[in-house]
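Every protein chain of the complex appears in place save one, which is left out.
Just so it is clear, A and B label the chains in written order, and each chain counts residues from 1 on its own.
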Amino acid sequence: MEAWRVLKEEIEAQIALTSNQPDQDILDVFKYSISKLGAGIPHDDQIFSTWFYGAPDVTYAADWIYFLIELARSGESYSMPALHKMAKYWFVHPSHFGEYCGLFQQYSFTKRIDRMLDTLDRDSFIELLTVFRSYIMNINAWIYQYWPWGVSYAVPRKDRAYYEKGLELLSQ
Amino acid sequence: MRSFIMRWPELGLGVRCKGLDINQAAFDIFVENMPTKALQGHEMVGGWLLRDHSILFNRKPFDIPKVELSTENMDQAPVGRISFLRPQGRGAELLAKYDESVDTREYIPVAQVVPEDLEILKKAGREQWKATTRTREIIFVEFVKEDA
Partner (left out) sequence: MAENWKMLQQEIDAASERAVEECPDDMLRVFEYDIVRTGAGTGRLMMGPWWEGATSTRYLGSYYIFNIVKVAQDMNISAEQIRQLVNLMLPTALGTVELCDISDYARFTRQTIDCINEEIDDREDMLSLLNSLWFYGSAANAWCQYRMKWGIGLSFKVNHRDDLIYMGSRANEAFERWDHEKKEEN
């Protein structure tokens, strides 16, 4: 079997797994606050900045791939070498930071996609990236599950009345 | 009959959803991929919307070109609207509007919860909001064909 099809099957297996249970890396980093490569430790030993930056650099891969597939489908205005180069800049590079933040599985897949990009024709490029996008979307769903949204009950949106009352209190 | 059921087994709730006059091909692809299941989430910026960040199309890929899909701004959509965001290939995001929304972004409407089930949808929305912001309870949503 061609290498890209082998990888595609492995990604499909992870999609199936993460459709029913949390992705292991997401549990490690977002539920249990484990810093697997040291991210956040130099900054007061906190994990929040890892969450804040690491999550989008991985999950925006779904959008980058969406763009690449739209471009790949829009006739021949982008050659395969051009699409490969754009893929390397657009979602392969940010994946390194995702690894540093502890999201190992996506990096493992991305590295393998990167190594085989030059062997992919238009159809296989679209097919492989389409499946990888679904995996990224699944881990994004779990990130949203474990994100500490409720913290900002302590920091609600303010309005004019709030600040007017504050000024009144200050001038007493 | 162009309808499906959206249900939350953990909550014991379910609503019936009917197709629209627009984006019928998108609706058909969605139904063709049922039954399907997703982790339920909540919209955190645009208002009272259930948000599924990953709906999988495992049977038939979504292959309708963007230019052929009608869009609407979520704040203009009626309560009960089911919409896609960025459907392509094997996946999309799905939103279900259960109460007011200030979301001015564009989405692709594909279905509407029937009027008699809007209060059930609202109840599911409130339970998900509690799960998202307080309890972190894991809730799944299932989409099944109505005759299933």
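Simple rule for what comes next: a residue touches a chain if its C-beta (ideal position, glycine included) is under 8 Å from a C-beta of that chain, and two chains touch if they have at least 3 such contacts.
Keep in mind that what you see is a predicted model, and the values were worked out from it rather than measured.
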| item | value |
| --- | --- |
| Among B:4, B:27 or B:129, the residue in touch with the chain that has been omitted | B:129 |
| Touching the absent chain when the full complex is considered, from A:7, A:26 or A:47 | A:47 |
| Among B:27, B:48 or B:62, residue touching the chain not depicted | B:48 |
| Contacts of chain B with the absent chain, listed as residue ranges | 42-49, 86, 102-106, 126, 129-130, 133 |
| On chain A, residues whose C-beta touches the chain left out of the figure | 32-35, 40-41, 44-49, 51-52, 56, 60, 63, 67, 70-71, 74, 77-78, 82, 85-86, 89-90, 147-153, 155-159, 163 |
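Criterion: only the chains that are shown with their structure count from here on.
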| item | value |
| --- | --- |
| Gap in Å, rounded to a whole number, between the CA centres of chain B and chain A | 22 |
| Partner chain B, residues of chain A touching it in the complex | 15, 19-20, 22, 62-63, 66, 69-70, 126, 130-131, 133-134, 137-138, 140-142, 144-146, 149-150, 153 |
| Residue numbers on chain B that touch chain A, as the complex places them | 37-39, 41, 44, 51-54, 56, 61, 66, 86, 88-91, 93, 132-134, 136, 138 |
